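One protein chain omitted, others in place.
Should a chain be cited, it is by its letter among A and B, assigned in written order, with residues numbered from 1 in that chain.
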Amino acid sequence: MMGRGLNIFLGLYVGLIFAFVFAPILFSLVFSLNSQRFPTIPLGEFTLEWYVQIWNDEDVWQAVRNSVIVSSSTAVLATFLGFCTAYSDFRYNFRFKGPYLALILLPPTIPLIIMALAMLAWLSRIGLSGQLWSIILAHSVLTAPFAMALIRLRLHQMDPDLEAAAWNLGGSEWQAMRHVIVPFCAPAIVSALCLTAAISFDEFAVSWFVSGLNKTVPIVILEIVQGNIDPTVNAIGTFVFLTSMTLVILAQVIFIGRQIKSHS
Amino acid sequence: MSEPLVTFRNVEKRFDDFVAVRDMSLDIHEGEFLAIMGSSGCGKTTTLRMLAGLEAPTSGEIRIGGRLMNDVKPHERDTPLVWQSLALFPFLTARENVEFGLKMRGMAAAERKRRALDWLERMQIEAFAERNVATLSGGQKQRVALARSLVMEPRMLLLDEPLSALDANLVIRMQGVLTRLQRELGITFVYVTHSQSEAFAMADRVVIMSQGDIAQIGSPKDIYRAPANRFVAEFVGRNNILSGTVGETGGNGLHIDTPQGRFVAHMPETVPAQGAEVSFTVSADLVTLSLTEPEAVNKVQATLISEEFIGSVVTLFFEGADRLEFKVQMQERALLELDLEPGSAVWLSWEAENANILEDN
């Protein structure tokens, strides 16, 4: 039957697409454990040399410290901003709500290279560029929409009477926020923290432009790539990948786990 | 009579162009069970939400215990509400839900736990105190929601269609629970519903609303036996409505000429002028059915169209002169003795005192 042949073809095709998508990730992992300076087939010997090199590189350590500071601060800031917007959108109807939402949702649609230039120019002008927290300011703008989307989605699942029920039982608006809205959104807030941290941890264009002499991990990668073929990139890349994936999986588990719990 | 607990004075509520409640004046007395009934969009829920402070009236005054409430925020009131959606906090246990209001008031943990457990026990769900509310059944959630409001020891409890999500026999059980609670506690219940059976079964007084207006206020019996206007007569159902013009007013009552003949109704308080158009109702269960022409003031001949059984009561649908539909309600056992079948011609009759003149046409 023709359907069978088609199914086999489609199966292979989907496999091919996944191969294309994952080839660079897997090869990067393989190369990071391969002794050749310029890897090819047949592969060289297994080695941890590149990991040892980055382990002993004070620049890389400094970059990791910077990245941790930047991504965790960005996460807190962006999640707070995202929460405020999501809640305002959920709770209130007001004039100019469209432009208000556009204000927070628009940044990701602008190419990073343009944001990088604009941020660099503006932060220099107001004397805030070239610092570690310059990256944090810029990243908070770029990642807040993702936090907003996650938290808004969660609020959408909330019975709108819940907040009013808290008022009805004698809670002020602030108490209702603290005892109802925040606990209800908690899983989404944690997810948003993880997601925005992961995005910030990977971002290189804006970081590179506004950071001055402060390097984060992606900037180190960019500089190595600009120089020569250096397999330490693969080792750093694998490390970044594992960090990001941990954050993302954590975000997923917390969000979905909570979902299941509240539906059982 | 003592000062009413709640007074609405010319209250109006608009949402943009839409008038949800129009010029409402209503007293609610301490300790009564008041039901507000109407179809969706009639303004009953808006009325309740105004009592809870969740909506502010556009104009007019609402007072509770004499105090003007128009601008009092929801959390500064003592008007706990049992929500249609129940609105239990899904991330808390049953006990924590019941404690919520006490916690907002700043009561110490041990004391509020004791009171919460008291109420859970009273509602017979203490076994589920430490369970997440999401895992409870519909009836159990209902009881948690009631306990959560009543633990606040309010003077007045608001209920917004609280039984609408339950299945039929659970509704009957919960009606019993609610009426017993209301009597034991002696507090005021304001109960919003679209269900006539719930309102009539539990309430001392019923307010029927239609498109933002109060159509009638009265005891269930008043509303059932003497609907004030055509809307109520049709809403309550099982009423035969006849229209005609006022003829001469004899000693035995008001004479009304209709296409079905001349009928006599008992004299209303305000006597309409001769020639005026009036309508009157006769309850379906007050119509007598006979195979031969009866000795009665009001009688018509009609043909059986169909039957409708609800439990042991049967409603018969007849067609009279001028294609007018008549409804007659009787016990199924009584019907068996008559041995009717569709097409049978019978006589329908009723007493003059059972004909109720409507205020409108």
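Some observations on this one:
In this section, a contact is a pair of C-beta atoms (placed from the backbone, for glycine too) under 8 Å apart; a residue touches a chain by one contact, two chains touch by 3 or more.
Going forward, contacts and distances are computed from a predicted model.
Per the UniProt record, the chain missing from the shown structure is "ABC transporter permease", taken from the list "Extracellular solute-binding protein", "ABC transporter permease", "Transketolase" or "Acetyl-CoA acetyltransferase".
For the options A:169, A:233 or A:254, the residue in contact with the chain missing from this view is A:233. In the complete complex, the hidden chain is touched by one of B:26, B:56 or B:201, namely B:56.
Although one chain is not displayed, its contacts with subunit A can still be listed: residues 7, 10-11, 13-14, 17-18, 20-25, 27-28, 31, 38-42, 80-81, 84-85, 87-88, 91-94, 100, 103-104, 106-107, 109-115, 117-123, 125-126, 137-138, 140-141, 144, 160-161, 163-164, 173-174, 198, 202, 204-205, 209, 218, 221-222, 225, 229, 233-234, 236-237, 240-241, 244-245, 247-248.
One rule holds for everything that comes next: only the chains that are shown with their structure count from here on.
Spacing of subunit A relative to subunit B, judged by their CA centroids, is 56 angstrom. Contacts from subunit A toward subunit B in the complex involve residues 159, 161-162, 164-173, 175-176, 179-180, 183-184, 186, 261-264. For subunit B in complex with subunit A, the residues that touch the partner chain are 52-54, 73-75, 79-81, 83-85, 87, 89-91, 100-101, 103-105, 132, 134-135, 148-149, 152.
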